[in-house]
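Next up is a structure, given as structure tokens.
With one protein chain withheld, the remaining protein chains of the complex are depicted in position.
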Amino acid sequence: MDRNAAHEMFDDDQASRALGIELLEAEDGHARTRMNVTEGMVNGHKIAHGGYVFLLADTTFACACNSHGPVTVASGAEVSFVTAARLGDTLTAIATERTRYGRNGIYDVTVTRQDAEGPAVIAEFRGRSRTIKS
Amino acid sequence: MDRNAAHEMFDDDQASRALGIELLEAEDGHARTRMNVTEGMVNGHKIAHGGYVFLLADTTFACACNSHGPVTVASGAEVSFVTAARLGDTLTAIATERTRYGRNGIYDVTVTRQDAEGPAVIAEFRGRSRTIKS
Amino acid sequence: MDRNAAHEMFDDDQASRALGIELLEAEDGHARTRMNVTEGMVNGHKIAHGGYVFLLADTTFACACNSHGPVTVASGAEVSFVTAARLGDTLTAIATERTRYGRNGIYDVTVTRQDAEGPAVIAEFRGRSRTIKS
Partner (left out) sequence: MDRNAAHEMFDDDQASRALGIELLEAEDGHARTRMNVTEGMVNGHKIAHGGYVFLLADTTFACACNSHGPVTVASGAEVSFVTAARLGDTLTAIATERTRYGRNGIYDVTVTRQDAEGPAVIAEFRGRSRTIKS
């Protein structure tokens, strides 16, 4: 895969890498990542804190919107938590660009877990981006 | 302060405690927490990952909506990132209940940093809760 | 096209029909509608009130989520206004189902206007639905 501004940004994102997030793909407004739910992300019932699910989606969104080159930041996001992620789950997040206008962009991210019967949706995220400099 | 269901939930929330989040208050649909931005939460430019800001707000929201007693979960949230938090910042999050109806609730959380000239807003968060059992 | 619960709901929706909204398609969690921006929907600068753009998206969302049969209502929505619609514009709204879980659903609606160079996005809407009875 071609390396671009998204990969440079991700290399610099120590927070995401410390959590074991892997950047699998980032190109043309699209990105795909993966993260395992570890002991540090769960509560006493072995259920992942929603904040870590959000964080994975947010990282994926950032990779998608920075894949175009210009430095772009998250101005906000909306998330719906669909089902709980659990200790040991491998989560995949896929970000797609919905639209761009002026310095703004809207990106959708779906976080899933692979279950025996196919991918199960964990969360649906929609991020709003703002390009701050070319 | 009286201990209630929010404190029990927080005690059980290893993920939040591992990040050093402190629960300062949780009562009657209101909660207040504090977190320091540490090395593990920032990128190479010493700016906090938005996911950790969200996580702090989400924890505070959970404490507020569980302070009533019945087990209540986050069904979703909307967040606007106002200004960046930086390494070493002490963030305070305050959650207030806006309304409850049926099993649903809406809670607003403001995350701030104390600056020389007063509190600076880092993020505005609105969470949607759902009570799952009494 | 097969008539289903969405068409019955739309027939009953005098508010939408009074605005000249046409239901072009509603099936399997998908819907498509059309509305002309009329004098009653604009301000003194001939720009459509965002409320009418939202209303069109909301109607389309309702048709999509009721196309499955059981009575389903909007519990909330998030909208981004991309560009202004103007007097005389013909707006098309397309709703697609993103996910359903329990009694909940998430639907995305894009409102566009046909410009000389192709469709221009007017608004991006994400609706949250709740099924209230089968």
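Observations, loosely collected:
Letters are used for the chains, namely A, B and C, taken in the order the chains are written, and counting of residues starts over at 1 for each.
Operating definition for what follows: a contact is a pair of C-beta atoms (placed from the backbone, for glycine too) under 8 Å apart; a residue touches a chain by one contact, two chains touch by 3 or more.
Model, not experiment: these values are computed from the prediction.
Taking the complete complex into account, C:59 is the one of C:33, C:59 or C:92 that touches the chain left out. Screening A:58, A:78, A:97 or A:124 for touch with the missing chain picks out A:78. Hidden from this view is one chain, which touches chain C at 12-16, 18, 39-45, 48-52, 54-56, 58-59, 73-81. Of the residues in chain A, those that touch the hidden partner chain are 75-76, 78, 104, 128. Touching the omitted chain from chain B are residues 78, 80, 82-83, 98-99, 101, 104, 106, 108, 110, 121, 124, 126, 128.
As a convention for this text, only the chains that are shown with their structure count from here on.
In the contact between chain A and chain B, the residue numbers used by both copies make up over half of all numbers at that interface.
Mean C-alpha positions place chain A and chain C at a centre distance of 28 Å. In chain B, the positions touching at least two other chains are 75-76, 78.
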